[in-house]
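Each remark here refers to the structure printed beneath this line.
For chain A:
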Amino acid sequence: MTVDQLIDWFPISATWPGLTFLLAVLICAVPVFLFIAVYALVVIYGELKISSFMQDKVGPMGQGVGLHAWRWGLLQPVADALKLILKEDIIPASADKKLFILAPFIVFIGAFIAFSALPFSQTLIIADMNIGVFYILAVSSLGVIGLIMAGWSSNNKWSLYGAMRSAAQIISYEIPAALSIIAVIMLTSTMSMQGIIQYQSGFIWGFLPNWLIFNNPFMFVAFFIFFISGVAECNRTPFDIPEAESELVAGAFTEYSGMRYAFFFLSEYANMFVVAGVAATAFLGGWQSPIPGIFNSPAWGLWWFMSKTMFLIFVMIWFRWTFPRLRVDQLMSACWKGFTPIALVNIFGVGIWYLTLG
Partner candidate 1 sequence: MTDNQEQLIQEAVEKALQGDMDAVNNIEDRVTRSKAKAALVKAKREAAKTSAEPSSEDKSEESATESKPAPLSLNQKIAGIIASQFPGTVDEESSSETHIQLQPAKWFDVAQYLRDDPACLFDSLQCVTGVDLGEESELEVRYNLHSMTHRHAVEIRIACARNNPKVPSVETVWHIGDWFERETYDMFGIEFEGHRDLRRILLPDDWEGWPLRKDYEVQETYHGIVVPKVKEGWE
Partner candidate 2 sequence: MGVVQGDQMVLNIGPQHPSTHGVLRLKVVTDGEIVSDITPIIGYLHRCFEKHCENSTYEQVIPYTDRCDYIASMNNNFGYVVAMEELMEIKVPERVEYIRVIMAELNRIASHLLALGTYGLDVGAFTPFLYMFRDRERILDIFELTCGARLLYNYMWVGGVSHDLPVGFVETVYNFLDYFEPKVQEYNDILTFNKIFIERTADVGVLLPEVAISFGVSGPNLRGSGVKWDIRKDEPYSIYERFDFDVPVGQGLVGTMGDCWDRFYVRVLEMIESTKILRQALKDIPANGDVHQALPKKIRPPKGSIYRRTESPRGDLGYYIISDGSPQPYRLKMRSPAFTALSVLNEISRGWMLSDVIAVLGSLDIVLGEIDR
């Protein structure tokens, strides 16, 4: 189901095209928002449990009364969310009020609208644009503006530090990420997300699914560059320098509380999903089954896409609870001296491979 089909299906589409468009967008947006909310709760619970497992503790176990009391602490993230909603919303007296209020929404919108191009299954995509990958790369950088607004408007030195760091970091890591996506586009000759996935059907080398990660060694490298840059774009450990709790208190979010803080939190998890989703689409065959030919119905497609994405999110969580944090200059030099040149060389490698062996 795409938004275009939805528009065609509306009986009033001919008479009021504007209204139809608005209605169709709303119909698509509400489930996506709900999906993000539910997914965030699940991943937060998963993060609590995974980190507890890694750290030799039990995590939420349903101790106490009320929401915590449910089995295995399953309602812990719900309780957390409720707490955030009920908390007092503080706007510092010296803050730039308008920007301060606007910032969390801009950050969230950046993550939110990227969902519209994610192919959940063969049929489930909101808009299968012919520039899908390009669109996602473009809108996911929108969050930077929100972060800078948050850091600037808080009128707090820590916030400013965090904002400046994250601006530098996200913009820098866009480049290797985009460069490794270019390698994908070179092979698939399309920027449409569905097109990229369709290219990856069948077998390669006789036995492996024809996913781009297996296509050639350069693509293998490209996947790692994309994924690591993606982790950096999400500001996750070991690249959580903008938040850097032990250095910058909470970075750009220092002055935020309650629901506004929750929005930043939500965008972080939404961004993780986008990055993992794009990585799964571009390199791991999206909704393609790992055994080509079977389990290829749209329902199975949803399952495959979600499991690949969730696995990548799990790896991100794994990173977070294993690594220390890099320093800001090391992070930048890793990007400009490491990932960017490798990604550039990679493009040539893929091109040569394609011309000679492809």
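Methods note: a contact is a pair of C-beta atoms (placed from the backbone, for glycine too) under 8 Å apart; a residue touches a chain by one contact, two chains touch by 3 or more; residues count from 1.
With respect to how the candidates were assembled, all candidates are chains of the complex that A comes from, given by their letters.
Note that this is a predicted model, so its numbers are computed, not measured.
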(message) Judged by that same contact rule, which candidate in 1 or 2 sits against chain A in the complex?
(response) 2
(message) Which residues of chain A touch candidate 2 once you look at their complex with the stated criterion?
(response) 51, 54-57, 157, 161, 237-238, 240-241, 244-247, 249, 320-330
